[in-house]
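The complex appears here minus one protein chain, its other protein chains still in place.
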Amino acid sequence: MEQYLTLQNIGIATGFALILIGLYGGLTNKNILRIIVSFTIFNSGLNIVIVALAYLKGRVAPIIDDTTGLDNLSQKFVDPVPQALVLTAIVIGLGVTGVMLAYALKMYQNKQTLNINDFKETKW
Amino acid sequence: MVNPVHIVSIGLAAAFLMSLAGKRQQNILAYFLMIAVGAMSFISLQWLMEIYSGGAGREVFTAGFKPPFAINLRMTMDEAVLTSIINIFGLFSIIYLFDTFKKANNHLLSIFIIYLMGLNVMVMTRDLFNLFVFLEIVAIATAGMMIMSSDKKGISAGFKFLIASSVISGLLLLGTLFGYTYTGTLNIDMMQALPLIKGGAVALFLIVVALVLETKPFPANGWALDLYTSANHGVGAMLSVLSAPAIMFVVYKMLPVIPQDWQLVISFFGIITFAASNYLAIRQENIRRMLGYSSVAQGGLLLATVGLADYLGGSFYFVALGFLLTNLFAKAGLFWLGGIVNSDNMNKWGILRKKPVLLLLFGIFAAALAGLPPFPAFFAKWELVMQLGAGEGWGWIAIMLIGSLFEIAFLFKWVGRVFKAENEENAPANFAMHKQIPALLLGAGIIAASYFFIDYLNFNLTFVLIPLLAIAAFFVIDYAPAFIKNILLIGALSFYGYMIYPELQGDIMKLVFAGIFLIGGVLTLFPGFSAKGARKGFYPFAAMTIFGLLMLVNPADNLTFFMGWELMALGSFILILRGKMAEKPAFRYMLFSAGGAYVMMAAFAMLNNISGAEFFGNINIPANTAGIIFALLAIAFMLKAAAIGLHIWLPGAYAEAEDDATPLVSGVLINSGVLGLVLLVTSFGPQTLFGYDILHIMGWIGAITAIGGNMLAIYEEDMKRLIAYSSVGAMGYIIFALAINTKLGLLIALYYTILHFIYKTMLFISAAGVMHRTKTRNMYEMGGLIKSMPLSFIVVLIGIITLAGMPPLAGFAGKWMFYNAIILKEWYIQGAMIFFSGIVAFLYLYKLISSVFLGQLKDNHRKVKEAPFYYIIPQLILVMAIMVLSVQPQWLMQPLSTIIPASFAGEALQWDGNLATLSTGYWNAFTIMSVVMAMFGILFLWLVYHSRKAQKVKQFNIVFAAEKPFRPETTHVSYNIFAAYKKALGWMVTPLATRFWERLSDIFTAIADKFRTWYTGNGQTYALHLLIYAFILYIAISGGKLL
Partner (left out) sequence: MYKNILILALLVGLGILLSTAITDREENTSLPELPAYYADNTAKEVGAANMVTAVIVTYRGFDTLGEVTILFVSAALIAMFLKTGNRRKNRNPRPSSVILSTAQKLLFPLIILFGAYVFANGHLTPGGGFQGGAIIATAFLLWLMANPEGEMRHGILSSLEAFSGTFYVIIGVVGVILGVGFLNNSILPLGELGRLFSAGAIPVIYSLIGLKVGAELSNILHHLNEVQNEE
């Protein structure tokens, strides 16, 4: 069991925990704003997992400067790809959250309630 | 050639620039949008042409580096086709939504073009993370377009969509990154090793589950249904036609990475989505929601096809393209027509009748979507079913065909409503030109696609292509007056008969049936000459029916036979639907007909495994090898021939059809079932099913049908229903005769078929004439017409004597042979039943002639004249035919005997001049006729002689009865004439079959109602459904163990 307790795995596990908490919140809360916040937590968890997956033990951030020099960089750096991907994912999460908030605002304007159970006009 | 990446750059640049526009430039923005999308379409089309004419595709490398170091896009044939569809349809959508776009603000237009651009990249990209990004773009853009609809439902639907989308894309992102962790790459083409790496299966599972959930599978698709219900019709069309195929293509792209058994699971879930969604669509009253269910179902079918891509091999493109194009043209067309009609209530759709072109379009789209010929989905479904059959996927075939039957149910219920719903004032319809023209283009599109499919399949010119062309021609000339069209159709049929005669010469059986269909068609068209006006919508479908029937006569393979069958069904459905009260019976007819057709299709799939695609009438299947196939085909044909239990569609359909359409639909059409049964019995040896001899069972069915049909006829007051039930009885005889399976039996069946065709057609035309003049169908309202309609009387008299099988007319020959055959076969009980039904037939035949022609003339019929000239002509021709047959039956029977294979058991009828002999007896028709004529002649002369001294009395003279007849009705003896019989024997005709089918349909609809409450409307619950579905998919794929 101890071999699993690396820094990376702790990070990944934290990310998973957040994902599950976020999903649980998104599926059980009734208030629309809480649902949106839960999905934000879900997104954060996703991003943490992605970044944690990029880690290699004992290495530094992928930026070339005087301390790293120009040689043998592939032995010195962590994986830059997931970091790039997570940047995109964060922005996407922001976009979706913004749109969801706008929808929430509009829904409140229409019905004066933020309970998701009140928005069942189309069913069956 | 323009670099495909410019599709992206043009789209984005246009979007960004449009957001600059101020209020003053709003007007030109819509045009600017069209130009931009037009440019995108141009690029796609350019590549499509290039690759189609043999050019190579193109890999687009971005950033100057090759994959996997940078993202690449691909443009090969697949991508060219799909991006062309996306962009061109986008262009049409702009035209369709032009008024909305002109009033919308610039942000909406930017969002629209980004939606299109995002779809293009989803299709072209080869990088999994890039796919994720552009999938999100499409999702947000979709959420943006939901706002286009002006109602509030769109907002909550959009929110539910966003919740579901977040969950799905989260799973996809997780899977992608896990996949990267295990394989070190994000490029789809380089991820093939993923499932093999330890732990990689989990990553793949997450990706697969996300993609499958995105395809809106049943039942985790509540969010999608809400989208369709609330979105603007133009947006709904785009979702169905563009978003769904794009994601299917993504699944297709990922296929090399997905293991084979996972593919099969995905495919199977797709088929279930197809069946279940079509099932739930039946209970929908809201048109948009119904179309949503249908779109989800089509998506399922497409997913199933994609999942089977490896299995289908070479046929994959044919099947996939068929479904794709059908979805594109027909589904979008229905959505757009919905926007034109502008109502979700089925009852308001009658407004389409005001614009015949739109009505035609609607019919085309509905038929194309339902998978009827000549449209692409028909051929695609056939190929798919045959391929599934080759792999013995019977369960798959069953689910797919059941789903197709449900599809026909809701589509044709809708068609019926469109044709029959009352039109109110102030309909909300919007017939703007810019909405109609794109719909017309879609109609043209599906016709063009059908043309290509038919061309590809290389059908026989004379027997398939020419009939199809003839049918199309009648659609085109529908504006002409009825007189001209009648001449043209009769002429076309005659000429066609002349054309095919040399081909069929020598094959008596084919000649017989071709003759029945052709001559019957021509004769039943004669009364049409007395119709006035243009009679729109009759001739194309009459042509469709008759030519469809003709396709059954000499098909090269089973597909052609099936195509003729379905064409005939569609044509006759519309003919029946034209009747005044025909909506419900026509629907019932279509449903039963489609059910029979799908049973036939399943049988053909099984047959394909045994003997290939060759037409089943041309091959010989040895005994006891194909019991199930025989049974299934027998059921299908007996359904058309209205065997008892499957007959309940017949009386309604025949009775409610227009009076001069009924002869065609009943006398001529019912013989298609007979043709099928005859072919069945002659090509297949005797078969057993679960140890029972099928023919034995058929014999019982025939006997029961004969009694049942005749008994049901005797209580009818409606003239057409009576004759219709009589057809059921006659079919019983024919089925029974075929079941006897001896030489004599087959001869009887054929003889009876021809005879029934002659006298039934004759009776129906005559009845049509009477009804035309008296303006009623109820026999108790008629009476005493013998004086005013003497010719009709004679015709009906000849008809009923023939039907009853009394000497000297031709029917007696049939009866005589029948009883001899029964004795030779030793089926005594069934024989007794047939005998009994013959007697019962006397009862209703008497009722028919006496109620209508004998008795007292009604006041309102005093001025009635003989039936119109054009009604009389065909009747007289048929009467002459019967007289000829009565005197010289061997002219017909000897050629018929040559059809009978020598392999049949039993003895044949021996002829010696006019004398026919069997081991059990002999008979000479000529002698009988001479004797009877002599007797008749003597009696007649004696009567004439004595009536010189007769005293004429008026109708109300007390001499006629011992009562005081002030009003004619009270003396009408025919009303409720058989009340006593009803008391005694009425229990025999309790409508068991009708009740059974109605109970069955009630159960189905109740279950459907229960199931659709699964879609509670709560967006959170829909998100939960996604997780539940993922779990089920996990169990299906991995069998429960940890991957």
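To keep things simple, chains are lettered A and B as they appear, and every chain counts its residues starting from 1.
Keep this in mind: a residue touches a chain if its C-beta (ideal position, glycine included) is under 8 Å from a C-beta of that chain, and two chains touch if they have at least 3 such contacts.
The structure presented is a predicted model; accordingly, all values stated were derived computationally and were not measured.
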Where the complex has a chain not shown, which of B:N87, B:T181 or B:S450 is the residue touching it? B:T181
Which listed residue (B:M1, B:I28, B:M49 or B:A70) would be found touching the missing chain in the intact complex? B:A70
Where the unshown chain meets chain B, residue by residue: 3, 5-6, 8-9, 12-13, 15-17, 19-20, 60-65, 68-71, 105, 107-108, 110-111, 114, 117-118, 121, 125, 127, 129-130, 133-134, 136-137, 140-141, 143-144, 147, 174, 178, 181-182, 184-186, 198-199, 202-203, 205, 1024, 1027-1028, 1030-1031, 1034, 1042-1043
For chain A, enumerate the residues touching the unshown chain of the complex. 4, 6, 8-9, 12-13, 16, 19-20, 23-24, 27-28, 53, 56-57, 61-65, 70, 73-77, 79-81, 83-85, 87-88, 90-92, 94-96, 98-99, 101-103, 105-106
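As a working rule, only the chains that are shown with their structure count from here on.
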Interface with chain B, chain A side, in the complex: residues 19, 23, 26-28, 30, 32, 35, 39, 42-43, 46, 49-50, 53, 81-82, 85, 88-89, 92, 95-96, 99-100, 103-104, 106-107, 110, 116-117, 119-124
Which residues of chain B touch chain A once you look at their complex with the stated criterion? 129, 133, 136, 139-140, 143-144, 152-153, 155-160, 162-163, 165-167, 169-170, 173-174, 177-178, 180-181, 186, 225-226, 229-230, 289, 1012-1013, 1015-1020, 1023-1024, 1027
